[in-house]
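To start, the structure itself, in C-alpha cells.
The complex appears here without one of its protein chains, the remainder shown in place.
For clarity, chains are labelled A and B in written order, and residue numbers in each chain start from 1.
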Amino acid sequence: MAEYKWPAPAERTLIGKRFSRVDGPAKASGRAKYSYDYNPKGLLFGKVLRCPYAHARVTSIDTSAAEKMPGVKAVQVVQKAGTEILWQGDDVVAVAAVDEPTAEDAIRAIQVKYDVLPHNVSDAEPPPGAGEGPPGPMSEDDLDDALSNQVPEAQVISRLQKDGVTFQVTDDMVKELKGYGVPDTVINALKAAPYHPEAANQQRPPYQKMAAQTLGDPDKGFASAEVTSEGVYGASVITHCCLETHGSAAEWPSSDHLFVHCSTQGVSGLPGQYAQALNIPAGNVRAHQDNIGGGFGSKFSPDRWGIATAQLSKSAGGKPVKYMLERDSELMTAGARPSAFARVKVGAKRDGTVVAWQSNSWGTGGPAGAGSPPIPYVFEIPNQRKQHTAVRTNQGPARAWRAPNHPQAAVITMCALDDLAYKLNMDPLEFFTKNLEIAGPRAPIYKEEFPIAADLMGWKQKWHPRGDKAEGPVKRGVGLSMHTWGGRGHAGDCMMTIHPDGSVDIKLGTQDLGTGTRTAILIVAGDSLGLPMNAFSLNIGDTMYPPDGGSGGSTTIGGVSSSTRRASLMALDQLFAKVAPALGAQPGDLEAKDGTVRVKGDHSKSLSWKQACAKLGAMPLSVTGKNPGPGNLINSGVGGVQMADVSVDTETGIVKVNKMVAVQDCGLIINVKLAESQCYGALIMGISYALYEEKILDPVTGRMLNPNMEFYRLAGLRDIPELVVHMMTDPMNDNRGVIGLGEPPVVSPGAAISNAVANAIGVRVPFIPLTPDRVLAALEQQQKAGA
Amino acid sequence: MRAFEYTSPTTRQQAVELLSGEAAVLAGGTDLLNLMKDDVLTPKRVVNIKEIHELNGVHYGPRGMQIGALTSLGDLADHPLVKQHYPAFADALVEAASQQIRNMATIGGNICQRPRCWYFRSGFGLTPKTPEGKSLVEAGDNRYHAILGNEGPALFVTPSSIVPAMIAYEARIRIAGPKGSREVALEKFFKTPQAEGEREHDLQANEIVTDIFLPPSAGGRYAHYEVRQKEAFDWPLALAAVALHMNGNTVRSARVVMGYVAPVPWVSEEAAQALVGKTVTDETAKTAGDAAVSQAKPLSHNGYKVQLARVAVKRAILQAAKGKAEGGEA
Partner (left out) sequence: MADDHEKTPSGVSRREFLKISGIAATVPLVVPQVVEAAGEKVPVHGPGKVPMSFTINGKKYGAQLEPRVTLLDALRDSFDLTGTKRVCDRAECGACTVLLNNKPVYACTVLAIEAQRQPITTIESLSTGGKLHPIQTAFVEHDGQQCGFCTPGFVIACKAFLDKYPHPTAEQIRYHLNGNLCRCGTYKGIREVVAQMSGTKGA
C-alpha cells in the first residue's frame, strides 16, 4: 500500500516550482469559453424586469402585451403580486425571446404596479438604545432569515409564539417549508402563531442588537491600562463586480432533464439547488462550466434569475435560454460585502502590552442585517467587552466576499491598535511585534514574517512618528497590518484512469476560478506519476465528473491537490501490481519516474510508461482519490503580514500608494508562480477597495447611484504601484501540507493603507474607502483640534 | 436600447434636414449610445454624421486653428500643431478617458456630451425632483454636484474635461442649422437650465456643431489641472484651465475656467481680477484660488469640492506661470 504523503523536497519534479497556467494560451487567445459565451443554435435570450424601488410590494402584473409580441417565446413571473420586494433590482418577471433586442422590448411591454414602501439604505451609526425594544411580529423574510441562518429551533418557536407573524400561513407555504426540512415543531408553532397583518407594512426599526460578549474582566483590564486609545473605524459596503456577470444558459434535453451552463464557484453543488426549486431529481440536472469570469464568493447559487432561466427554457419547449445579468443588475443585486464599523477603546501597559478591548460595532448586510466581524482580529486580547448591532437595510443582499468579514475586522482592529501605538509613542512594527504573544496559533509565523516585510519595505528608513514633516502638501507614510485564515481543503473526489495505451485522464467536478486549479492538478499528477503535465487529459467543470466542493474559503487547492495525489498513488499501486512480474520485482520496489516505471535503485530494470501501461491488458484501470482521506496532505491556518507606503496630497485628499509588500505563508506551495499571482491580485484588489470602491445608495429613492464601472471605481493599471510578494517556502511551512491562499492576502491592504495614511498626515481617516472628502474632513478636524 | 431608424448623410445640409422630429446626432457614440441603453434618450431616428468627411481635420494658419467637429480626441492629442500651439489643450486631451474613447469620441461630441449626474442618468431629468417637489439632488447624494452657479434647479456639473482648456484659449464654435450657420464663443454656448426640458447648451434639435476655432495663442501662458480620485480612466472631481497674459513679470490679463463645479464651465472673473497686476507667486495663486470659490455654496455632501476647486485653480496658475509662453515669446 502506498504511503499517502508528499514527495520529499529533493524528489519533487514539478511541485513547488514555477509554472505558467496551463489554460493561459486559451485565455489569452480568446478561445477559452465562459458561460456567457455559450451560443448554441436556436439560443433564446432572457431578460428580467427588475423592481425600480428599494422597498415595495408588487400589487399587479400584466404580461399580456409581452406574451403577444412576435419573437417572445416564454414569460415567467418570478415574484408574484403580493410579494414584498426588499431591494432595488430584485427580479419580478423574466422573458425569453429570439434575440436580445426583442427580449428588451418585451420587458418594456410588461406592466407592473407597486405599492412603494418606506426604505432604509443608511448604515450610519445606530442611535443610543437602538435595537433594544421587542422585535415585533415576524415577516416571511424574517422567518426565512431565521431558518436559513440556523437560528436555534427553540428560539424560532418562542419568537413565533410570543411575537406572531405579519403574513397568513397557507398550506402551500407549509408544504414548501416541509420540503426544505423544517421541523414539525416549528411548523406547528408557525400555524398557531398570532397573525398581525397590520404590522406587515409598518416600518420596523432597522436595528437588532446582538447579545453583549465579555471575556476576562474588561473593567479591571482598563483599570490596569496605563494608556488607552479611542476611535471609530470601519469599511463601507462594496460589491463583487465580477467581470463575467452572474447568469446561466439552461435547456431541457428531455422534459425532466435539465442541462445548465452556469457561471458558478460550485459546479457540483448546483444540481441539488436546481432540483429543489424545480421539483426534479438532482440526478436529472447536469451543470457545466469551462471557465468563470470571477466570483470572489458571490457565485454559489443558481439564484432567482437562474431558476427563472430554467423555467423559461421549459416553457419554450426546452430550447436553450441564456440570461446573464446586465452590469447594473450585477452591482445592484448580485452581491455586496457587508459594511462594518466600530467605536473602539483599547488599552495597554506603558511597555506596549495590550490588556483590554471594548467595541460597539454595527454594520449592514442588507435585508438580513449583518453579524459582527471577528474583532479584535488576530489578537486574543485578555479582557474584552463587545456589543454589535445589525442594521437591516434595503441596500441589497450581502454575499460572501473574498475572506468574509476579515478585511473589515482587520480595518477595525489594526487601525485601533495602530492608534494605540501612536499614543504609546511606539513604532507600530515594534508594538505589533511585542504583542505577538497573544497573536494566536500563527504567532511564530508572524515573528518570522515581520522582519522580512520590514526589510522589503525599507520600514526602518521610511517610518517616522505620525505626521510627515516634509515641506509641501504631499505627505508620505508607512503602515502595516496582519491577517489569518483557515484554508483547509474541501471534500472532493478525483477519478484517475490509466489506459493500456499509456494515456491518463483525470476527472474532477471542480472549477478553476483563475486561481490555477487546472495547473495545480496537473502538477500533482505529473509529479506523482513521473510524467510531464501535458501527458494528461484533464476534465473539470461538469457534474458528470466526481463531485468536488465549492471554491470558497480558499479550500480548492487543498481539496484537489490531495484527492489528485491520493488518486495518483492508488493508481500507481494497481499499475505496479500488474507491472512487477515483468520487471522481476515486487510492486513495492517500483517507482514511476522520468516517464518510466522502474525498480528503485536499479534503473536497468525499467519499462517506458507506455510499455508499463500495456501490461494492464485490455481494461484501463480507474481509481478515485478522495479528500479527506489517509495521510496528512493538507492543513489549515495561515498568517500574513503586509506593509504599505503611501503619499497623501493634503490639499486635495488624494491618496496614492507608492509600494506594497506582502509576506505570506500557505504551507506547501504547489506552484510558486501562481501562488504569487494570488498575492499580487489580492494587493491590487485591496488597493481598489481601500481607496475607491463604495456601493452608493440614494437616501431619497433608495436606488444604487453608481451601478456602473464609471462611478463604481476599480483601480486601473496606472493606480498600481510597485508590489513585492514574498512567499514563506521554508521546510517548516513545507511540512505542514497544502493550505489555501485565495483569501488571506486580500485581508490586510485596507488596514495597512489606512495606517500608512495616518502615518503620513498625522490623523486617522476613520473609514475606507479613503476618498478625498473623507481625507479632507479628517484633516479639517485635526486642524480644528489643533487650533 | 429601443429600436430606431438609422441614416448616414454625407453633407451638413442633409444632416440638418434629417434631424427633424425625434432624432439624435450620432458622432463618436460614446455618450449617446449609453444614454439610449439607459433609456434616458429614446430617439426615433439616429443620424450618423461621421460620413460628412468635410467635418474632419485640423487646419492651422495665421488666424489660429480650425478643427472639424468630427476630429477624434486621439487625433487631436497626437497632432503636432496642437501640442506645439495649444499644450494645455493637448494635456486635457491626453488625460481624457482612455485610448479607446479618444479614438472614438469626437471633439464636437465632447462639447455636446450630456452631464454625468447620476440622477439624470437614472432618468430623473436635469432638474430632478422628489415626489414632494423638492430638489432630489439637495435631498439626496450630491457629492459630485455643483458648488457654484447652483442657485436654480440645475445642480449637475458640466461634464467635459476638455472644454475649460478650450475656453481658456478663447475658442469659438460654428453651428450649422436650417438657416445656415452661426458662430458663438464656446463659453456662451453653455446655459444653465431653469426648468425641466431646457437643455444645458444652446443647440437646437436640428443643429450640429461643425467647427471649433482656436485663436493664435502667442504670448499667453496656459495650463490645465485636474483633480481626479483615480489616476487611471476617471472623471475629474474638479479642474481648472488658466490663461495668463503677462506684462513682463506681472499679469496683464487672465482667464480662469473651472470644470465640474457648476452646470456650465465656470469662468471666474474674481480669480482673474485677483491676478491682474500681480506677479505670480504661491501667495497670489492661492489668493486667486480663494477668489475663484468665494461665491461657492456647497450642498450637503460636496463641501470638499470647494477645496478641490480652489487647489485646482491655484495649481493651474502656478503651472501656467512656470511653463514657457506659447508662440515663441518668453
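Keep this in mind: contacts are C-beta pairs under 8 Å (C-beta built on N, C-alpha and C of every residue); 3 or more make two chains touch, one makes a residue touch a chain.
What you are looking at is a predicted structure, and each value in this text was computed from that prediction instead of being measured.
**Student:** Consider the whole complex, including the chain that is not shown, and state which of A:Lys5, A:Lys27, A:Lys80 or A:Lys175 touches that chain.
**Tutor:** Result: among the candidates, A:Lys27 touches the missing chain.
**Student:** For the chain left out of this view, which of A:Cys51, A:Val355, A:Leu674 or A:Leu776 touches it?
**Tutor:** Among A:Cys51, A:Val355, A:Leu674 or A:Leu776, only A:Leu674 touches the chain that is not shown.
**Student:** Could I get the residues of subunit B that touch the absent chain, sorted low to high?
**Tutor:** For subunit B, the residues touching the absent chain are 1-11, 13-18, 26, 29-30, 33-34, 36-37, 44-46, 48, 50, 74, 94-95, 97-101, 103-104, 231-233.
**Student:** I need the residue numbers on subunit A that touch the omitted chain, in ascending order.
**Tutor:** For subunit A, the residues touching the absent chain are 20-34, 36-43, 45, 99-101, 241-245, 251, 253, 259, 288, 290-294, 296, 320, 324, 326-327, 513-515, 518, 537-542, 673-674, 677, 680-685, 688, 708-710, 714-718, 720, 723.
Criterion: only the chains that are shown with their structure count from here on.
**Student:** Taking the mean of the CA coordinates per chain, how far is subunit A from subunit B in Å?
**Tutor:** Their C-alpha centroids are separated by 42 Å.
**Student:** Give the list of subunit B residues in touch with subunit A in this complex.
**Tutor:** So the residues of subunit B touching subunit A come out as 1-3, 116, 118-119, 122, 130, 136, 139-141, 143-144, 227-235, 237, 301-304, 307-308, 311.
**Student:** Which positions of subunit A touch subunit B when the two form their complex?
**Tutor:** 101, 104-105, 108, 651-654, 656, 691-692, 696-701, 703, 705-706, 710-711, 713, 715-719, 771-773, 776-777
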